[in-house]
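Here's a structure for you.
Missing here: one protein chain of the complex. Every other protein chain is in place.
Letters are used for the chains, namely A, B and C, taken in the order the chains are written, and counting of residues starts over at 1 for each.
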Amino acid sequence: MKVIKIDKKDWAGGLGKLSDAYRLFGPVKDKDVSDFKELAAGELPDFDFLNTNLSAKSAVFPQNEVMFEYSLDESQEDHHIMKEPEKDYSPRAVIGIRPCDAAAFLLVKRNFDTPEYKDPYWIRAYEASTFVGLACNDPGKTCFCTTAGCGPFHEDGLDVLIADAGDHFLAKAITEKGEALLQAAGWGAEADGGQIETMKKAAEAKISSTVSTDSLKDKVTTELYDASFWEDTAFACLNCGTCTYVCPTCWCFDIQDENYGKAGIRMRNWDSCMYPLFTIHGSGHNPRGTKTQRVRQRFMHKLKYYVDKYGAGIQCVGCGRCVRLCPVNIDIREVCEFMNSYDPAATTCKAA
Amino acid sequence: MLGYTDKIKEISERLLKEGKVDMVIGFKKGTMPMMNEPCVIKKAEDAGKLVWDSNCGINLANYLTDRKEKIGIIAKGCDSRNIATHIVENKIRRDQLVIIGVPCKGMIDRHKIASMSETEILSVTDAGDEIIVKAEDSEKTLKKAEVLQKNCAVCTHRNPVIYDELVADLVEEQKDADRYADVREIEAMSAEEKWKYFDDLLAPCIRCYACRNACPLCYCPTCFVDESRPQWVGKSTDPMDTRTFHFLRAYHCAGRCTDCGSCERACPAGINIRVLTKKLEKDCFESYGWEAGLTTEDRPPLDTYKLNDPEDFIK
Amino acid sequence: MSEDWEPKIVSFFCNWCTYGAADLAGVSRFEHPANTRVIRLPCSGRVSPKFILAALREGADGVWVSGCHPGDCHYIEGNYYARRKFALFKNLLEYMGVEPERVHFSWISSAEATKYVDVAKEVIESVRKLGPNTRFVKHKAKVA
Partner (left out) sequence: MQNPYWPYPVRIDNVITETEDKNLKTFKFIFLNPEDEEKFAYKAGQFAELSITGKGEIPIGIASSPTEKGFVMFTVNKVGLVSSFLHAMRPGDIMGIRGPLGNWYPWEKMEGKNVIIIGGGFAFTTLRSSIIYMLANRSKFKDIHVIYGARSPGMLLYRDELAEWEKRDDINMHITVDATDDPDWKYNVGFVPTITEQKAPPSDGETYAIICGPPIMIKFTQPVLDKLGYDNDHIIMSLENRMKCGIGICGRCNIGKEFVCKDGPVFTLGELNTTPKEY
């Protein structure tokens, strides 16, 4: 598809035009921390970031989301019956999403959009979205996207890829949705696509951090599960939910009813496999009652169960957020290495 | 703190070799700049993994809760105070522990140092009273005293209060630290201003509970946020729920908090949560003359009373 | 604030003293405003900060906690512990921006029906002056 040149002086104007047709989401800085927010009228996305603290998943899958509304007032005709609320699924554009976050939506889609069940909230929001990616010219030290099925200029999952070329942006339309967005913004000056390729190579060469995932699919689940390294890996873990909340590919949620007098909402909130409450039975029994079990679940899910379930690689795009933000420095790259190179025979011999 | 690491390794190796402890809880070098990872060493030959520098801010007392083994634990001043608190609250027994005391000169503020650098930081190393920060295209030497964690800058108990081994001579305690300047600033505000201040402070909270979980005091089998009958606080990031969570979390630390700074260090959103716990710390000190974790003899302030405790607020 | 607004006060009373005082005030036909909703507890020591926050969250305009005078606790020392708990709690509440006049504490024995009426009036009037409570009140969650 064609590549467009956007002069930086035309950037704000184009976004202004877009805001007529789209709800705009973008990275916004607040007290040194960048996160995706819905942009206020005239507000510009702030591109001065390595990556946002939280991933862009909230643009489609908000941390708290209303599923239903209800009335508990028995004088009402439809009391105690769940009603779907009116929601705004008008077109939205997520401006400045990193390629890894966009690729993550494709991984997550396998969970929300299945042959048997369709999650209407996620799918509607996803389908309403046009993802305008911001390529990473200077990926970080904790970025390992290129070995996690992704990359600093990765296009899958994006509708437009934008690269910052100094005084102008280069924008590559990847899908028809993307092309429509560029048109709506009034950006049309064609440019040479070759420059993006050059920038891409340079950016990829800067990635210094890697993971190996080739052997994961061949491991026996129960052997990996019983591996001896989990205890040491999990030791430092505080069982906070930081890694799961900042992760673009973590999708787990809880469902809660919240009442306000005679009315209320059924909502869903992000949940985390790090919390004991996530799995505890009514009887008090908890199949993942210990910290080690919960840490193992997180990594096994991302690096083994997902791999086996979909045959489409790991459930990780290498954004490095969990590595950067873990309060005790538990590093998925290390754990991935343990798992990928795990040899039960070797461990047994050593012990014997 | 040069030389600390060698001494820690030496003591740990000896304790493990002599069978005095089943494990040593300490820090190993992290994979990230300014991060060391809490770790457990069970074999004498692994003691070499242990490190000590200005990035050991996580409170290791957190890893002692309800353990049954004989444990060697590396403890700076605040860790030792939380160990004392753990002993008082029956979360560990004194005779299970060999406390390897570390006279501490403060931990560095990783959030602050990161925000001082234009580019990503590659490494941060201790050099006496200075630290060397290497970034992509620069190398800076900073005075450690200027980039200390906020709690360390006003710490008055750098030396461990209980210990069995010591890795170095005790350090001089800071005398004229103004511990509560920030609390007084808030106290002076009007109710309206205070309310706004905390709205703003807590807005970035994502309810991940890193502050709660990094805290050695938070070990309830079921936290109030997880109680459902009744449910005290909602689960969303609604500002009132977030505020209720932070209020009760802080209140649960009343008279127990040692201002170790783990909560703030752990917070992924960079929230200055210590202003809440510090208020309680200040009140406990001013009303009851209490500082947490200094002895294993005295009962904590909410577990005791005096006949003449202040009660001006009661009609 | 609408003209006919009346403050709603949630009161946590110790069974052995203030609850009796309220009763006595009633049978003695002492007049006092009817803005309080009373929750009877075995001791002021039973009052958890969570109760007070819950009342505010549910929309109480004021909270009033009352127990036995120091030295008079039915359980010997419950109110002594409560006193420390309340002191720290009230300070933290005010520190976070709740108006000092929202939450009240008193010691009222079962014989002090007059004090009960006086304090009730004082509590209600001071909350009335503040107007409806907005602090810690949980409204419909702002969710997408």
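One rule holds in what follows: a residue touches a chain if its C-beta (ideal position, glycine included) is under 8 Å from a C-beta of that chain, and two chains touch if they have at least 3 such contacts.
Just so it is clear, the model here is predicted, and its values are computed rather than measured.
J.: When the whole complex is taken into account, which chains on show are touched by the absent chain?
T.: When the full complex is considered, the omitted chain touches A, B.
J.: Return the single residue from A:Ile4, A:Met67 or A:Met199 that touches the missing chain.
T.: Missing-chain contact among the listed residues: A:Met67.
J.: If the hidden chain were put back, which of A:Asp7, A:Asp32, A:Glu84 or A:Asp343 would touch it?
T.: Per the contact definition at the top, the residue touching the missing chain is A:Glu84.
J.: Pick from A:Lys57, A:Lys172, A:Arg288 or A:Arg333: which residue touches the chain that isn't shown?
T.: Spelled out, the listed residue whose C-beta touches the missing chain is A:Arg288.
J.: Mind listing the chain B residues that contact the chain we can't see here?
T.: 228-229
J.: What residue numbers in chain A mark contact with the hidden partner chain?
T.: Considering the whole complex, chain A reaches the absent chain at 67-68, 70, 72, 79-82, 84, 111-112, 114, 116-120, 123-124, 221-222, 225, 251-257, 259, 264, 266, 268, 271, 273, 278-283, 287-288, 293, 297, 300-301, 304-306, 308-309.
FYI, only the chains that are shown with their structure count from here on.
J.: Could you give the separation in Å between the centres of chain A and chain C, each centre being the mean of its C-alpha atoms?
T.: Roughly 47 Å, centre to centre.
J.: Send over the residues of chain C in touch with two or more other chains.
T.: Counting only residues that touch two or more other chains, chain C contributes 138-139, 141-143.
J.: Could you tell me which residues belong to chain A and also touch two or more other chains?
T.: Chain A, residues with two or more chain partners: 64, 258, 267.
J.: For chain C, which residues count as touching chain A in their complex?
T.: Listed in rising order, the residues of chain C that touch chain A are 138-144.
J.: Tell me, which parts of chain B touch chain C in their complex?
T.: Within the complex, chain B touches chain C at residues 183, 186-187, 191-198, 224, 230, 232, 234, 236, 238-241, 243-244, 247-248, 250-251, 254-255, 276, 279-280, 283-284, 287-288, 301-303, 305, 307, 309-311, 313-315.
J.: Considering only the defined contacts, which chain A positions touch chain C in the complex?
T.: 62, 64-66, 87, 258, 260, 265, 267
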